[in-house]
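Excluded from the complex is one protein chain; the other protein chains are retained at their positions.
Then we have chain A:
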Amino acid sequence: MGIRTTFAAGLTLAATLMGGTALAQEPLRIALVVKSLGNGFFEAAARGAEEAAEELGDTEIIYTGPTSTTAEGQIEVINSLIAQQVDAIAVSANDPDALVPALKRAMQRGITVISWDSGVAPEGREMHLSPSSNELIGQTIIKLAADQLPEGGQVALLSATSTSTNQNIWIEEMNKVMDQYPDIEVVATVYGDDLADKSYREAQGLMQSYPDLDAIIAPTSVGIVAAAQAVQDAGKAGEINVTGLGLPSEMAGAIESGASKSFAIWNPVDLGYATTMIAHALATETASAEPGAEVPMGRMGTATLDDNNEAAMSEPFTYDASNIDEFKSVF
């Protein structure tokens, strides 16, 4: 070894030591625990979390989860995160109850625990972030239809079953804001029972009963695909707009054919981003999780907590021809 190499090695060592002192403040470690790995939706959420970490600086994301969607698998993951003394755990739970004892232990050891997407019972987390709220979903589905009908027109609803809690609440919320759309007339509500073939037949029936129909709103991912197919098969793509809540992967064809101009669902990238922002704010104690509190979510605004320490991120994200290609392979 020559003198130069020794010198260089010495320099590197010195640099490392100095670097070591500069990095003495450890990054904040936020664990994003998902239902299972290898799911496009959660991979997208992890991208959002990384985006937030970059924006925040000095933040490390641990993206982890079990191989299959089991509570036991998630508990093993949570135990190892407790052992690593991470600063925050943000979990999309496979089971709202079974994770509670493990998460309670995490909180006892000073770890910030929140749930997102799929919640944990209140005693097992500090707060829960839902991708959206019933109110915002109800407002979005009618807005999606109305935006394409500046002159007004007839719309019909294709729901799941008449007893589906979620769909009924969303339709109720939609009806509350109908006075904002005086030219839009809701002519019928039919039920496809979340079965592809029944939804398809109900959509056909709507087209026959209401020849002037302008739009079908289906607040269910099964119904919207079936209705779009029925419209396409009847040769009415472009004439009747099918909208509502659907998955980009299943709706890509309908957007392409023009049977659907746009539809909505939560955006996993935004959800991962907002979750990370909240976890960071709570772990650094720049915000606290209590009823009525406002927790910052960066570019997604602020989350306002309700009496159960639950908050909604935003209205569902709108997908149309401009962004469907980006998301159809995600979820």
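Criterion: a residue touches a chain if its C-beta (ideal position, glycine included) is under 8 Å from a C-beta of that chain, and two chains touch if they have at least 3 such contacts; residues count from 1.
By our rule, contacts and distances are computed from a predicted model.
Looking at the choices "Autoinducer 2 import system permease protein LsrD", "Multicomponent Na+:H+ antiporter subunit G", "NADH-quinone oxidoreductase subunit H" or "ABC transporter domain-containing protein", the name in the UniProt record of the chain not drawn here is "Autoinducer 2 import system permease protein LsrD". In the complete assembly, the contact with the undisplayed chain comes from A:75, out of A:75, A:114 or A:215. Taking the whole complex into account, chain A touches the unshown chain at residues 37-38, 62, 64-68, 70-73, 75-77, 79-80, 82-85, 95-98, 100-101.
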